[in-house]
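Note that one protein chain is taken out, while the other chains of the complex remain in position.
Labels run A, B and C following the written order; every chain starts at residue 1.
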Amino acid sequence: MAGELELRLRDRLAKLRGLHLPGSSVSDEVRRIEQQIEVMETGDERSEDEIWNSVELARHPERPYTLDYIERLISDWFELHGDRARMDDPAIVSGLGSFAGRTVAVIGHQKGRGDAVKRVKRNFGMANPEGYRKAMRVMAIADRHGFPVITLVDTPGAYPGVAAEQHGQGGALAASQATMARLLVPTVACVIGEGGSGGAVAFALADRVLMQQHAIYSVISPEGCATILWRDAGQARKAAAAFKPDAAHCLELGVIDGIIPEPEGGAHTDFDAAAIMLGQSVRSALEELGQVDAGELRRRRRARFRSIGVVSS
Amino acid sequence: MAGELELRLRDRLAKLRGLHLPGSSVSDEVRRIEQQIEVMETGDERSEDEIWNSVELARHPERPYTLDYIERLISDWFELHGDRARMDDPAIVSGLGSFAGRTVAVIGHQKGRGDAVKRVKRNFGMANPEGYRKAMRVMAIADRHGFPVITLVDTPGAYPGVAAEQHGQGGALAASQATMARLLVPTVACVIGEGGSGGAVAFALADRVLMQQHAIYSVISPEGCATILWRDAGQARKAAAAFKPDAAHCLELGVIDGIIPEPEGGAHTDFDAAAIMLGQSVRSALEELGQVDAGELRRRRRARFRSIGVVSS
Amino acid sequence: MASRIDVSIEHKHAPPDPSGSKKHPNTCPKCSSHYREDELISNLRVCAQCGYHFPVGALERIQQLLDSDSFIEEAKELRSADPLSFFDLRSYKERIAEAELKTGLGDALLMGQAKIEDQDCQLTVMDFSFMGGSMGSVVGEKFARACERAIERNVPLVSVNASGGARMQEGIFSLMQVPKTVCAVENMHDARVPFINVLTHPTTAGLLASFATLGDVTIAEPGTLMCFTGPRVVQQTVREDLPDDFGRAEANYRFGHLDAIVQRQELRAVLGKLLRLFNHGR
Partner (left out) sequence: MASRIDVSIEHKHAPPDPSGSKKHPNTCPKCSSHYREDELISNLRVCAQCGYHFPVGALERIQQLLDSDSFIEEAKELRSADPLSFFDLRSYKERIAEAELKTGLGDALLMGQAKIEDQDCQLTVMDFSFMGGSMGSVVGEKFARACERAIERNVPLVSVNASGGARMQEGIFSLMQVPKTVCAVENMHDARVPFINVLTHPTTAGLLASFATLGDVTIAEPGTLMCFTGPRVVQQTVREDLPDDFGRAEANYRFGHLDAIVQRQELRAVLGKLLRLFNHGR
């Protein structure tokens, strides 16, 4: 697979290097492509076992969740609640806090850990439209006051409920992305567990999209895919191997900008170490982004997503 | 009553005339104050009967409503529905249409006429928060595309229901005003019937606020006032005389910018004539406002409301 | 001239009393514990027994929240001008004078410079005992000036609210304070000046429809009634029993209208934290 894509990327790289545009927007792009090619050259194909290992770790019931990272990385945390219209969706956590010496907004999906009651309370991290509307409200506050936005993506997907549909799930997911596309503050998205389809991408239209080493990011869950392909959710492992939702694959395809390492054995083995690694990646991304003028930041953010996809003619 | 206020106004007028600020924003204000003083000098005090006549005409079941004016004044009308979250509130009508040769957005409270079913369908013109959210959505479209916004105010007040409170009635009324305060397009508000309290003011934060001759505009309904003052809604007539919600009084106090004449006997006697008079007033207001730069328009709009109120020290 | 109206309108502004009966102000309406005045003050007027939050006047609130001696009052001289020469049982002027005497305040809102946990801010505090915290021209004007001062000083505005709504004695002028304060807030938003709203019992009607819902952050004390229309009127309209906590902070939190319900004992610390966060972002 890498063959054709690598040629394509090398071609694009040559073209970009030939351009002499003002500003450094091209050099960002160049670096991203170089990184992709590097991954292709050094990365061995990951086996079905390895990919499935990541799927299992990404959904490990003891994996650290959004609030675990907030607790370890953010001081003066103040959670903001409610969509100002209907409810406060507990599947999404949002708020302000201090990170690396400055105020940031953090928004993330939140799964419940432990018994069924706790997991149900957080609706397994599957948000309703009201949750995305709460997030947009917090993004607007961050934008007004110049706070960078950090999103932590960890959801099987947007909640497939009756009320969710009636209250405009699709529109809310689109509006959340549109809001992120309009922000004039630096934005970093980290997929920290399951990056499930529209529910994930609603928080991932960011200047930098990072994935933890064992996180997954895909258009459909392995089970959903298997159900469609074989009408058998049990074939999820095979489906995952086909769709490869793992971080290495996403980086190879240029969909994400970097991989955040996890402690040996996965993030759940050492919350503190995982948080430190996550914090370092986010911090250096924010430092880079802090150099860029707000309007240019937004222009590049949109251009980045505009460029993803492979077509021929 | 006019005595003290008139002195105050003359004082302010003298001060304003002494200022030589760039632009014509002062001259607007001067004209407004001159108009107020003129009303005070020529206008006899209106009697309790006259005021109650306006209250009755403002709530006359055959009075023309928002859609009656739209039908007569707006061509290529296209109604926009829904708040994109929960419902389409039939107590508020909003849409785009062509007025005096250009596209405008029209937003108004809508009462039902005729049998109980029709009146209930429109909830007697008492909107839920969702109705105000629909209106804000339409304002945003108008703002994006440079369409002037015309609001038609005709409500006993925001709906005092359980769900209305649960879904944030107060916040929606405030947000609607905040949205109007942010618009960069010309805005004209016309009170065409009942201008009831917060529900009315939500659509009345405009560059020009006009009232039809027999419309009323007040902080509380005559019945509500009477209930509070005498615990007897039957004393509404007396309450109206005390609070004077009539147009002449509002103009005298500088709360509105002008009075739109009605056909002899009230707007309900001749819908077409009433619509022509309304249309002329709105058209000339829009023509005036069209001369002003967008940022300056917004600055003046806020300054206008900032200046209302009487304090001593 | 406004007609002379000979019935009091004060009952509109009576603070809702959970028990419905008339008790000594230092008796907890929830659990009937009785406190000496100094006990109540030292416990921030929170019932030590059941946690009920008694009303707090503006001056005492300033004592509770602010760094000592940090408050510099502004626009203190503003007084109502009685534009309608309003008269019900007594004249509006007489009522104002009485309220001034009773509370020691010039109107229902105090405004000035302040520090909380060493963070500079502009502060407005309302006092429900001044004519039910109703918003007339003076409250509107002082609030608008607070926004302007916050912009000039480039410090956050903290607004501690308690109000039954519009001051009816000022008629349409009282309604106009609603869009007036909204405009003041929007100027503040444009200037990227932080705005923190604290809702205390009760914050209703005109206040909810204006600045009290337009903050960057909105928090409330437990039990705060915060509704646009009061429970009695809603009940008359829908003719059915209302939920127990209808319109209260607890219900509003569930329905997504509040960022947090904050116990009075934690209020100063929470405001200090929020001010730090907003100041460090800038």
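Operating definition for what follows: a residue touches a chain if its C-beta (ideal position, glycine included) is under 8 Å from a C-beta of that chain, and two chains touch if they have at least 3 such contacts.
Model, not experiment: these values are computed from the prediction.
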What chains on display are touched by the one that is not shown? A, B
Given the contact definition stated above, which residue among A:111, A:167 or A:214 touches the chain not shown here? A:167
Hidden partner chain, residues of chain B it touches: 76, 78-88, 96-98, 101-103, 130, 134, 141, 144-147
What residue numbers in chain A mark contact with the hidden partner chain? 1, 4-5, 45, 48, 158, 160-162, 164-171, 173-175, 177-178, 181-182, 197-198, 201-202, 204-205, 217-220, 225, 228-231, 238-239, 241-245, 249-250, 253, 255, 301-303, 305-306, 308-313
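Keep this in mind: only the chains that are shown with their structure count from here on.
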So, comparing C-alpha centroids, which chain is the farthest one from chain A? B
Per-chain CA centroid nearest to the all-protein CA mean: C
Just how far, in Å, is the C-alpha centre of chain C from the one of chain A? 42
Centre distance in Å when chain B and chain C are each reduced to the mean of their C-alpha atoms: 28
Using mean CA coordinates as chain centres, what's the chain A-chain B distance in Å? 47
Indicate the residues of chain C shared as contacts by at least two other chains. 213, 255-257
Give the residues of chain A that touch two or more other chains, as numbers and ranges in rising order. 84-86
